[in-house]
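The block that comes next holds chain A.
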Amino acid sequence: MTRPAAIGLRSVHKRYGKSTALDGLDLEVAEGEFFCLLGPSGAGKTTTLKTIAGLEEPDSGAVELGGVDMAGVEPYDRGVAMCFESYALYPHRTAYDNLASPLRSPRHRLPAHEARERIGDIAELLGIGALLDRPVGRLSNGQRQRVALGRVLVRPARAFLLDEPLSHLDAKLRQAMRAELRAIGSVRRTTTLYVTHDSVEALALGDRIGVIRDGRMVQTGTREELWHRPYDTFVARSFGRPRINLLPGTVTAEGHFRSPDGAYELPLTVPAPPGAAVQLGVRPRDIGLLGPGKGSGVEPAGTDRGTALELTGTVHVSELLGRATEVTVRIGGQQLSLVVPRADAAGLRPDRPVRLSVPPESLLLFEADRPARPGRRIST
Partner candidate 1 sequence: MKRRVLAVAADLALILYFVFALFPVAWMVILSLKPTNELFSTYFSFSPTFDSYRTVLGAGGDQGVPFVRFFVNSLVVSVGAVALSLAIGLPAAYAAARWRFRGSENLMFTLLSFRFAPELTVVIPLFVLYQKLGLFDTYVGMVWVLQLVTLPLIVWIMRSYFSDLSPELEQAALLDGYTRKQAFFKVALPLVKPGIAAVSLLAFIFAWNNFVFPLILTSSNAQTVTVGALSFLGGDRPKYNLTAAAALVSVVPPLLLALTIQRYLVRGLSFGAVKS
Partner candidate 2 sequence: MDMHAHDRRRFLAIGAAAAASATPLLTACGAGFGSDNSKGGGSAADDVTGSFDWKRAKGRTVKALLNKHPYTDALIADLKAFTEKTGIKVEYDVFPEDNYFDKLTVDLSSGRASYDVFMLGAYMVWQYGPPGWLEDLGPWMRNSSATGAEWDQADFFPNLLSADQWSLKAGAPLGQGGQYALPWGWETNVVAYNTEVFRKLGLKPAETFDELREVAGAITRRAPGAGFDGMYGVAVRGSRSWATIHPGFMTMYARNGLKDFTVESGKVKPAMNSPEAIAFTRDWAEMVKKGGPPSWTSYTWYQCSSDLGAKKAGMLFDADTAAYFQAVKGASPASGKIAFHPGPKGPDGSLATNMWIWSLGMSARSRNKSAAWLFLQWATGKEHLRKGAIEYNHIDPVRKSVSQDPAYKDRMRAIPGFIETFETVVDRTEIQFTPQEQFFDATTSWAAALQEIYGGKNASSVLNSLAGDLASKVG
């Protein structure tokens, strides 16, 4: 690395009384990068941001900004901007005054006319230009959230820390904002750490994504890495709707995967110790529907590489997802969901036998889950 990471967390621990918020968290965000931190609630995402901002002090471990240890450095000396999930707007002031707050502070002061211009631009960008004179108390949650975001974007910073900044927008606006956010000039230029519990958002926005669980970073990487090479079942489950199918089973002597009731066996591409309890992961969109009847030898398009594996089962239930349909298929005692174009699923009645094709390279093999330890992916 030629340049030190813009944000670096080294084995940060943080406890609140008896509960552990951060349990040895490591994180590196490169200069100018847009990094998404994904995790369920209570995973320690907000604590991570606050620790970086200097609002919380780590019990142990180090926070570095631009390679400099920030221990003991006051939040206002760290030069980061943060958007709070609670908005943290000053309720006694107007939207304009809230936006102007950083630009009136001793650190980031701008001459009044420049500030006004700057605030106008940002407000326009966020679609709150008409609301500036309103007191915060008279704004909707979505409007408040945009003011809170604006208060971050309006000022220069070495990093933006955004805590679920779009969560309270309605679905349409959220999608639009998601698209625009990355295009905003300052965001493009500034290192951004974006916290969300929404994997779609993370996949859409993040140059890189970090998945956090119980105060520990499970995996960081690009969206492709996380999608194709998830560290464990937790990460695998975090992405994709419907969720990845995780089929428990064992490894046979031949190195095949065998379902618990022996309903099917599948060859594996990765070596696994015979007899081991494992889970087979396959994403619903990777499974093809071969149609009813006996195997005709016709293979679904897109599985031309190598031989697709075939499974047979009966339809359990099907559910319309817009242009696609999610079909749940029973194979022995297990269930498998798959997503197929709506047309393909037409006429699928419960209990109808179906044949499924699974490309072998899309199969992921995991260790069996243990309590408090999701099964790791087994790879070569």
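As a convention for this text, a residue touches a chain if its C-beta (ideal position, glycine included) is under 8 Å from a C-beta of that chain, and two chains touch if they have at least 3 such contacts; residues count from 1.
How these were chosen: all candidates are chains of the complex that A comes from, given by their letters.
This structure is a prediction, so every number in the text was calculated from the model and none was measured.
Touch between chain A and the candidates 1 or 2 in this complex is found for 1 only.
Of all the residues in chain A, the ones that touch candidate 1 in their complex are 50, 53-55, 74-76, 80-82, 84, 86, 88-92, 101-102, 105-108, 136-137, 151, 155.
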